[in-house]
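Structure, as structure tokens:
Removed: one protein chain of the complex. Kept in place: all other protein chains.
Take a look at chain A:
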Amino acid sequence: MDHLRSEKMSFIQLIMPVESAHRAISYLGELGMLQFKDLNDDKSPFQRTFVNQVKRCGEMSRKLRFFSDQISKAGVTSSACPAFQPGISLEELEVQLAEHEAELLEMNTNSEELRRAYNELLEFKLVLLKAGRLLGSSRNHEIPAERELDENVYSKEKDQESLSLLDQETLSEMSNKAGLRFISGIICKSKALIFERMLFRTTRGNMFFNQAPAEEHVMDPVSGEMVEKIVFVVFFSGEQAKTKILKICEAFGANCYPVPEDTNKQRQMTHEVSSRLSELEATLDAGIRHRNNALASIGSQLWKWTIMVRKEKAVYDTLNMLSFDVTKKCLIGEGWCPIFAKPQIKDALQHATIDSNSQVGIIFHVMDAIESPPTYYRTNRFSHAFQEIIDAYGFVSETVEKIILYMHFCSGQYI
């Protein structure tokens, strides 16, 4: 029944010189057979020795998260690391990451300006398309609602109607007279109902609100998603009503665009706006392509970098657990390891000493311990899954073997 119990553990102490400490810990980490005891328990996180390095690792992992965020937002798929890349050191990686981040941020700010201009023009075009129709329909359509408006205004309008065929310019003068005026704009569909209600209340019902859904989806600058918008036209009279309506538009984030009443002029403006839009689109596309290239090149190495940074952070966290013996210029660490792994650990330590060109070897000796050791189960590929299930419910102490027995029995593993 021996294989159902934990491995026999021994408590060891390591004394390592500073220059080989980092390498030794990373080799031990690859081995995964040692659990260190935290000798600096009483110190706060920023009083530890290697706090700066941990901070740097934290910064780097933040940059890596930022990159992966940007990549997923842009929808760029990158191939896994293509060619064999020589290993780079942490400092070089830091410099590279900083460069990439600065580049990416710059590209983002540049394209944001362009994108905002593009959105405005797009919205203007949508407003022109729909508002023309709304204006026309509101003019000719004899709805009772319009009759409730000021009588003078309506009759004046009717006179203007007959004149309009003869004289186009008088139409533009309409806005100067205290007659029926309008404001046209575009607003998110979700806010349309409250917007209309608010306009109704502010003007005490003396307005007419007409709306139509916009044909294309517009990108919301804040969230970066495509939202549905509707084009609206508000008819009102009076100067005070105008200021109130403009303030409400601003409060709801509705963008107002001036639409000329004349259909010819509308067509002209639509034409102009379309040409400017296509220019902007070309520029934007070029910018996006450039950025996606940069992201793709980052993306192919992202996974490798993430692993590297996490390893380094883990190494420095472990180094923080060792106590620094300043007088002897070495680090002392204590921990638990299974007995069968001792030769492997000694091997790893020796490699570390050789690789770091250190004069002094790392001292490794067994100590007696009072407290009970942690448990370690040697698992193969098959039993690993069952061990994971057991671990999910909590780590069992060495004496509680019944649960393990039960699990193994249920899993059908031979006893």
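The definition used in the following text is that a residue touches a chain if its C-beta (ideal position, glycine included) is under 8 Å from a C-beta of that chain, and two chains touch if they have at least 3 such contacts; residues count from 1.
In this section, contacts and distances are computed from a predicted model.
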Options "Origin recognition complex subunit 1", "Presenilin", "V-type proton ATPase subunit" or "Phospholipid/glycerol acyltransferase domain-containing protein": UniProt name of the undisplayed chain: "V-type proton ATPase subunit"
Selected from A:Phe11, A:Phe66, A:Trp303 or A:Phe364 as touching the chain missing from the view: A:Phe66
From A:Leu31, A:Val95 or A:Ile194, residue that would touch the chain that is not displayed: A:Ile194
Where the missing chain touches chain A, by residue: 44-46, 51, 54-55, 58-59, 62, 65-66, 191, 194, 198, 201-202, 244, 247-248, 250-252
